[in-house]
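Sending over a structure as structure tokens; questions will come in a sec.
Missing here: one protein chain of the complex. Every other protein chain is in place.
Up next is chain A:
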């Protein structure tokens, strides 16, 4: 994003339409925090209405809330603002339940919101640190597909990691 976009007097508004028909009117500078939207806007003669058939309105709203915060604070970046952003990000992910977190992560990835994906993957990582294998399977709804005895062999190889 070029810094000149913040100095233009007329702010272009974009309409983003979620899979459930919910629409959001956002400033271009906000929406272009998302790589996928930015690419479309950079294309010549792009429309103001963008349909996002893979994102539900609830999660698109949350993604845009994050974009708005980070687009605003980007205009005058100094160390103080970095701190504010960090604090805000912490609050943003603090109380997300697992379900919301996953959908948000998929939405952010789909829209190429790299910084937001970073924030959310770090949050998931912090939730699964130091867990037992069984807890991980439970969290991610994964069934073991190892043959009998195979899993034991794998565990044996790094038995110290299970202590």
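Side notes on the structure shown:
As a convention for this text, a contact is a pair of C-beta atoms (placed from the backbone, for glycine too) under 8 Å apart; a residue touches a chain by one contact, two chains touch by 3 or more; residues count from 1.
Simple rule for what comes next: contacts and distances are computed from a predicted model.
UniProt records the chain missing from this view under the protein name "F-box domain containing protein", selected from "Adenylyltransferase and sulfurtransferase MOCS3", "Eukaryotic translation initiation factor 3 subunit L", "Ubiquinone biosynthesis O-methyltransferase, mitochondrial" or "F-box domain containing protein".
Contact with the undisplayed chain is limited, among A:29, A:50, A:64 or A:93, to A:50. Mapped onto chain A, contacts with the missing chain fall at residues 17, 19, 36-37, 40, 46-47, 49-56, 98-99, 102-103, 105-106, 109-112, 117, 121-122, 124-125, 128-131, 133, 136-137, 139-146, 151, 154-155, 158, 160-162.
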